[in-house]
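Here the complex is missing one protein chain, while the rest keep their positions.
Then we have chain A:
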């Protein structure tokens, strides 16, 4: 009997843990697949890192955008470029602590040389950076800059 409760407790604990912070590794090709096969029309992909202060500052704006337009075919994806080895140590605790609701991934690529250009030729590699893909318009816009909420909303509305 005791074991049964213990078991239920552990199951609940793990469900809670998973639903709170599920962060997976994702390559750029997988990101493109996620976008192409997803049901939404507009994908706002923010490239950030837990160590990047301006990124951390603007993350709530992406969360707010997602919340504000939750009835529209918009998906916000937070792509962390933290090192893979920091997934459990830094990214998951960060996502939990800040109760991040958006989809969060950690980039799964060997070399920065390869993936920076794959995301955009215009990207020099500085953070934060944001990619907005509209599948219906077949458009792909890249922004190597920080966004305030009104600025982010403006570029979303311009690209939706």
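Brief remarks on what is shown
Assume a residue touches a chain if its C-beta (ideal position, glycine included) is under 8 Å from a C-beta of that chain, and two chains touch if they have at least 3 such contacts; residues count from 1.
By our rule, contacts and distances are computed from a predicted model.
Only one of "Periplasmic component (ChuT)", "Thioredoxin family protein", "Na(+)/H(+) antiporter subunit C" or "Manganese ABC transporter permease" fits the UniProt record of the hidden chain, and that name is "Thioredoxin family protein".
Within the complete assembly, A:81 is the residue of A:59, A:81, A:106 or A:152 that touches the hidden chain. Between the chain not shown and the residues A:62, A:94, A:123 or A:147, the one that touches is A:123.
Against the chain not shown here, chain A presents residues 49, 51-54, 81, 83, 85, 111-113, 116-117, 123-128, 144, 146.
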